[in-house]
Structures are given as structure tokens and as C-alpha cells.
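Missing here is one protein chain; the remaining ones are kept as they sit in the complex.
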């Protein structure tokens, strides 16, 4: 592309469209990203439809133990929990590939397929919620630190350094041991120990440095950029510079981060649940179902396999979407166009 | 330069002290963590509990306890466990280090080589089916929970297909020290190596490919191409060299993270008694001295890796100046 | 209490819990020499703390200590009923109490040496009993303070002396104990590892990872909690009584740590280990019992799995709510989770079957009577309605070990079915047991277990349910329900008095107290578990002592 034609000749003929809209258009035109988005929408819809599936398809309560239940397969009544002939140990029913117990049962006799859908809700909620918290916190910290400079910056940057060097799982485990056993009380704000917000907050907080550090760097370089100098030169108030010149540019970066952080958070949620410090039973997430399945790995591997595959598919799609968003929004993508010139 | 080192060291110490204080405070804010209750044993009377508390110095003010703990950890190095009294923390950590390093080094070799192959191949065949496939597999590798992959590996190699020729050589989960048997060491680690490497192959392969593709649009590459160098030579001799800078810094950080105990989940699932597994046990037991040692050990690796990468970056990449 | 925290078994009474089809290895008369040698390889998920026998209070190490240390008396090292009887060990005989039950005189055997070569003297005995106090033995305050001078020792452990309580006479080689009050359980308390005899010069502090010399056939040669506990033959050991301390077959016992239960099962199947301490994961039981029936041994335990309900905070300060839970509890379902009908028995009451004072009693079932048959959901729901607690939030606290999370999940599911809004919190096993005891944590209901220390009903009813067992704000407050009733305490005290003079009558009275506690419903008792031991193919002569479980010294591997 060329931007070097005669001065005055090249004014875009199309109607005015901002960089936001341009980026969105670019994103929509990205077929891979859109396909990924479609899959994600389907996953979300399926999870939203979990109660319908449980009620009308599987005819089961995915949160109630069903240790002495029977189901009919091929006209025969089969127990959900099958005792071994020695009277030692029970094995849950395996995948039936039918409406009921499509993926089999877990060690409480609950329908794994129905729990997968409910678990997906929590996994998606936690991944989304923690991403929002992380981006909000990181944006705030990064902008305040980068824009204030001085002692505020020093303190915040040091705090980020500390958080950064705190091994993620250890930080998460430490936090959750406290939070999950006692909940959180911050003035009028109280969090029940079983609140879904606890994993959301933990995951959100531990990754703040990952986002806040680049944001801070970006704000520092934005604060030195010509257009901020131009605003200062005009006598524009600092607060207005922050809101008009810095925040919108930082927002782009945050948007680029969003799907990638969501993918990362989804994996972290699974890991924390696996360490039994995420979602608390009988509620489920894909991570806790993997944990349920760990105890049945050798006898009923499907319980652990299915949620792992669900996580994998969702995270792959988030990454595809993330690639698309980055291409559409990242200013560096434009730089590349520039260097092509 | 010495001043620079001293300053950097000061920053490291600050970070480590902050972390240790944080860990300490979190521990004492944790309900059900009264070390005296567990040291004393089940059903101990309040009098016994008080006596135990006193004998372990747990009745001293928190700042004093903190200082004492740090003294025992760093000065006298005889800090002992709250759960297995008498067990010294420092040797236990040192004993776990070779396991973790074995795991991480081996995985690193695999992932670096494989990522180079994947990245270069994909860049060379960019926008072909091969490229797309390689990138898809890389993405899948990045997108699997690593502990889940380890479980699937266990399922396949330990149980389902353990009796087939493919996996009959796989030993029981656990670690065989290099000093005991080189072959045993290799066999015990090769599955965990592979599992751990998968994520990073995907990650590095993707980054390498995009760096290579970007580099190939740079002017100096065009010059090289104009000179009639083959595509292969261009990738291997010119583009790769520049792209490696990013990879080296990524590698430094990831290696630091993993060697510092970041491979916790895979160590737990694969039954490797490394630092991660030590940390996991310590956290499960709320064994403060061990948590402290493990977290600080991990933090040191992370901070050192950060510093080294910063310095390397300044040395390798003139633009960073 | 968790699996790792000490418990135990009773003298007496147990019917052998052998299942048809599970052959217990026949006791061989084969000569000792034929099977002597080799290394017994044991494994556990983790170490169990200090190896100071006067401090450690875990199953895992008590089972080990009995091969290393001796007390004046011990439980007979054999299987079945006889294993609950007290026999002389370092003492020449089990004395009958004199002075209205206040005085016991033991004569020390001669010629026995510690593994450091020094002979065992009466001075060592005195020092060992003083050391119980000096090292803050967890039960010093509940068991040993009844020795004259014990109270003073409790007050000032470091300066403990028992000049009037434990009196040595070197000339006659006797030791005389004087008690403050008669204690029918005194000999039991001398037979557990807390009361083993150690060299008088053993430092008066928790020895942690440093082995203390003992008198048994093995000595601890190294201990690394991250790796292994290694036992080798004690060169100074000469068998003095096969029933008290038999010589061991194997030359070495390696107790490895750090292998999870799941992996350990596989390793035993493959012959890489001989036995695992941790309970087998429930999903492997079917496989193990069908493929390796001859390597599986099932024996009864004297223990309860139960859900303590906090009677002091909502909703379980409402007795109707507690009763509703008890009626609704499908104990068969819990048994199934634990491992099936052959590994546990549904139970309603506090005392386990075959315990002193046990009389079958189950009010919380469809047809109240002596045994549990099925839940009574209708009654439970009526009680719930009456209680007015429907819609209350409840959190079930469970640990993360073995079947416990599954039991907790079932409890939450049941509570939801009753109309509560229930969730489960899974805490690490090492935290949970302390956590649920602390009143500050406001635990409403939890999943827990209790294994007896020695066979006396007081070990359940007195220890777990009296007002004295509540220590508000402490992590050590074993009356988890917080159940405190003046009349109940009076009844317990009365029976304890009767027990001194008339144990048989006391057992009758214990049954009434058991009923009283069961009716008050501070617990929802779930079931009585059984012990399943899975050994490798090469293990010969599996002997299960009711007191100490599988006896390491009786096993041969050659």
C-alpha cells in the first residue's frame, strides 16, 4: 500500500470509520477467528442449555448423588453403580452413548455429560470473570504507575515485581487456602467461602503482573509520545490527557490481551480445581470433573478425558480468536504494513 | 558494573524479603494451621499445646518468629519442619533439586529442538497445508492442561497400553537417580519430559514461526534474497539468528519458572519427588518452614532468570540499549 | 481423625473378618531359618512425622515402633482375639494391682540390651516415664498424669520427676508404680508405644528424625521424611518371648514415602512393593480383589466414620435438623462409596460393633431396632418441616484423602435433598482434622473418623462427647460437635467409677450411655470400616493383630 501519493489527492473515499470499527471489520473478515468465535458461541450456548439437557434429555440431577439408581438400556435395567462380584468396590457405569449417561457416571452416580455442561458454565464464568478482573486491575495499576511516575510508580512497580516473582501456583494455593476456608471480608464487602468469585479473584490477581507490566511500559512510552506532548503543549489537563490520549490506546492492548488471558485463565482454573482449591463440590467445573475422573482414571477414563478435551477445544478456539484480535487491533500489525511500504 | 550488580542484588533481596513476609503472614492468617496442634498430636490438652507452642517458639511475637525463622533458614540453615519435626528443610530442598533439574533440562532439550524444527519448517512452508497443520498442532499443545496430559500419558503408558511392545519398557512412576542407573533415570523421565515439552514446543514453535515470517519481510533479508541465496539459507543463516533473541529471553524466563518449582503439577502427577512436589506436599501439610523454603527457592530462580534475561538482552540486542 | 492420626484396637472379641474366597495365608510351621532374610518393602504416600516413639501418635509409625521398642507389657503379637490380650514384655509378668488398684509392681527381665549395647535397667524405666512428660507427649495430660507426681510434671514438664510415682529398686530389679486413683485402663496405656522403655540418657526433647535405640528385633538406621525409613536388625536382640516380641524374618524393612495410593497399588501388583500403608483407592478394589484374591486380607477395625454436627450453631443447634439428617442418611450408599458391603457395615450409634459396652442400637432407620435397613426419608422430611431450617446454608467440610471427598459430596447432596442449601469444602487432610475442631471456624458439619486407642468405651463416649473435651478457639478440641450435657457427663463419670470395681456391669451401663448419646444425635454415624491389606505375591505369613494390624516381624519374603 502506498501513502505517498501527491499531497491532497489521497483522502479516503469511504465514509469516516474509526480505528475501532476498522479493527472490528478486519476481525470479522478473518475467517479463522470467526470460525473460532462460532465454536465458542456454540460451547457457551450448550453450557447455557445445561438445565434443559439435564431435565429433558438426561433426566437427571447432575448435583445429586445417585448411588442406587437404575437406568434402562436396551430394555434391561442396569444399576448406575455396579458392584464388583467380590463385594469390594463399585464401578460407575461407563459411557452409554445414549441420552442418559451419555458419557457414563462419576463416583457419585451422576451423569458426567450433564455435569460437563454445568461445569462448562463455571469454567467459562471463571475464565471470563478472572480475565475481566485481571485486565481491569492490570489496566488500573499499569496506567496509574506509568502515568504518575515518581514514588507511586516505584511502589506499584515493586509490588508487581514481588507478585511476579511469587510462583503462580504457590500464590494461588496460598491465597485459596485462606479464602476458601474463611471467605473474604473487606469492610462491607463479604465473600462467602463457597463463592465462585474466590477462584475468579485468585486467578485474576495472580496474573496481574503479566498484563500490568507491559501496560505500564506502554503508558510510559505513550506519555512521552508526540501526541501527548502535543496535548500538553495545548495546555490540556493531565486528567483529560489520561482519559483521551492514554486510556483509549491502553484499551486496545487490553482487548488484545483478553482472549489470550481467558485461555490462560481457563487452564489455571483447571489446575486449581485439580488441586481442589477451585470450584467447591457439588458444583462442578471442567477442572473438578478432571479431578473426579482422576480417581476413576484406570477404570472409567472418560470421566477425566471428556473435560480435558472440552478445555482443549475451548482454549484452542480462544487462541485462534486471540490471534485474530491481535491481528485486527495490535498497532504492531500496522507497523508491519508500514514497513511493507 | 559492580554497582549495577549490587543494585540488582538489592532489588532481588527486596523481592525475596517481601515474598517471605507475605508467605509468613498468609500462613498465620490461615485457620486450621496452628502448627502446635499438629506437632502435639491428636487430642492434646491445652496445657500440652501450650508447652509445645513454647518449645517450638510459637508463643513469641510474630516479628520475632519471622526473624528466627529467617535466621534458621539462611544463617544456621537448620530450619526444621513443623510436620516432620527434626527434618531439616535445606537438605530436603537440595535433595529435590536434581530431580527437578533433570526434568526441566531434559524437557528443555526436547522442546528447544522440536520447536526449532516446527518453527523453521512452518516458516519455510508458510501458508501451505504443512504450515497450517504444524500451527494447529502447536496450538493444541499449548491448549492442553499439562497435568491432564500427564494423566492421559499415565493412562496410556502405565495401564491401557502398558502391555504392548510400545510401552512395556515404561517403568513405574517415580524417579531413579542418575547415580543409581543412567538407563533407569532416562526411562523414568522420558514420559514426563515429553509431556512437559509439549506445551513449550507449541508455544516456541508459534513464536518462532511468526518471528521468522516477520524477519523475512525485513530489508536485509530482501537483500540476501536479491543476492540469490536460497530460501533455506536465508531462513537458517539470517532470519533464524535474529529470531533467536526473542526465544532466548523466553527460554530464560520459562526455564527459571520451571526450575523454581513451576513444574509442580507434572511432578505430582508423574510422581517425581522434585521441588514442585516438595512444595505441593508442604502446601498440603501447611508446613510453613517448607513452604517458605520452597517459595523462596522458586522466587530466587524467577528473579535470577529475569535478571539474566535482562542482561543477556542488553548484550545481544543493541536496540535494547 | 485422619488415616494418619493414631487410633486403635481392642483386646478381645473380634470375630475374624475373613471373607470366603480370601485365603489368609496359613500360619506356617516351617522353620524360621528357611524363611529368614530379604528386605520387606513397604510404602506410604508420605512420612508421618517424628520418629520419637514417645511423641508420635500415628498408626503408620506405631505399626513400625512395635518392631523396634518394648514397654513393660504389650499386646500379644499374634492374630485374632488373642492379639488383644496384654502379655509381659520387658517385665517378667503382668502384675495384679494391689493397694485397691493404686499400686503396680513390675520385675524387669535381665540380660536385655538396647541396640546401642547398653543393658536395660530400672533407671531406664523411670527415665522413660519422666520423659513422657518432658517431651510433651500428647496424652500425658489424659493418661499418665494419674501417676503420682504427674500433675506437677504437667505443670512443669522440663523439670519432671516422679519420685513417688515410679520407684525403681535396682537391688530387686523392680519398678513400682503408684497411682493417684485406680485406673482400669492403666495396663492398656502401658502397652502402647508411648510407654516404651528408652535409654535413660535419651535427650529430653522430641528427637524428630534422629533414631532412639530400642530393644526390639529391628532398629531404625536412617530416616528421611522425603524418602524412606530404614529398619535393620538389632545386633543385640535375642528373643526372650515370642508372644511379646518375636524375632523378625526379614533382615531389613524399607518404608518408602512419596508414592500415591493409586501408584502403590500398581507397584504392589507388579511386585515392586510388598504392602502399602494408605487405604486402597475405591475404584481399584474390584480389580485387585478379582485378580489377586490371595493377596487381599480383610480384617475388622474398631472405628467409626461419622459426620459430627455442630450443636451450637445453626442449623444443627436444632435437634430436629440433626435427627432429619440421621433418618435421611442412606448408610448403604456410604458403604458403597467406601468400598462395598464387604468393607464396611452401616452403623447408627457411637460405639462400634464388638466394642466393650456395645449393644446394637439403630433408631434412625425405616424400622428402628438393632440394625440399619434403609433410610426413612418421609420421617426426615417431616422433621425438616418441623425444624424450620429449610433453606439454611450448610457447608460440609471434608478432607481430600481417599473416599472422604466422595463422602462429603454425598452428604452435601443429601442435605440439599432435605432442603438445605449445601456445598462441600475440601481441605487438605492435614488441615481438615484441626480445622473442624476449632470453634472459631464455625464448622457446621464435617466428615471425620475415629479409631479407638485401646478397647474401652470411654475412648469414644468420654473422649469425644463430654464437656471437658471442648476447648473453644483451639485447634485441638476433639469434641467436634461441641455436645455438652451436664447429665450426660454425670452418667459418664458414674460408669467410669463402676468400671473400676465391676467392668461387666460398667459395660451394661456404657450401653445406656451410648444410647443416650445416639439419641441426642450430635453425630450422624455412617459406618464401621474394615481394614483391607493388599500384599505382594511373595509375602508369606500375613498376621493381623487387632491391636497393631499387620505385623512386620511375622512376615517373610523368602
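For the reader, a short list of remarks on this structure follows.
A, B and C label the chains in the order they appear, each numbered from 1.
Note that a contact is a pair of C-beta atoms (placed from the backbone, for glycine too) under 8 Å apart; a residue touches a chain by one contact, two chains touch by 3 or more.
Here, contacts and distances are computed from a predicted model.
According to UniProt, the chain absent from the figure is "Peptide/nickel transport system ATP-binding protein", selected among "Cytochrome c oxidase subunit 1", "Multicomponent Na+:H+ antiporter subunit D", "Heme exporter protein B" or "Peptide/nickel transport system ATP-binding protein". Note that of A:75, A:188 or A:235, the residue touching the chain absent from this view is A:235. Within the complete assembly, B:7 is the residue of B:7, B:71, B:222 or B:241 that touches the hidden chain. Contact with the omitted chain, checked across A:60, A:218, A:249 or A:268, is made by A:249.
One chain of the complex is left out; on chain A, the residues touching it are 3-12, 16-20, 22, 225-227, 229-238, 240, 244-245, 248-249, 252, 331.
The rule we apply is simple: only the chains that are shown with their structure count from here on.
With centres taken as mean Cα positions, chain B sits 23 Å from chain A.
A separation of 40 Å divides the Cα centre of chain B from that of chain C. Chain B has residues 31-32, 159, 283, 286 in contact with two or more other chains. Contact with two or more other chains is made by residues 400, 427-428, 431, 435, 441 of chain C. Residues 63-65, 67-68, 81, 83-91, 107-108, 177, 180-182, 193-194, 276, 280-283, 295-300 of chain A touch chain C in their complex. Put simply, chain C touches chain A in their complex at residues 19, 21, 262, 281-290, 293, 296, 298, 330, 332-333, 336-337, 339-343, 395, 400, 405-406, 408-410, 412-414, 416-417, 422-428, 431, 435, 441, 532. Of all residues in chain B, those touching chain C in their complex are 31-34, 36-49, 51-52, 55, 80-81, 83-88, 92, 95-96, 158-159, 172-174, 271, 273, 277-278, 281, 283-286.
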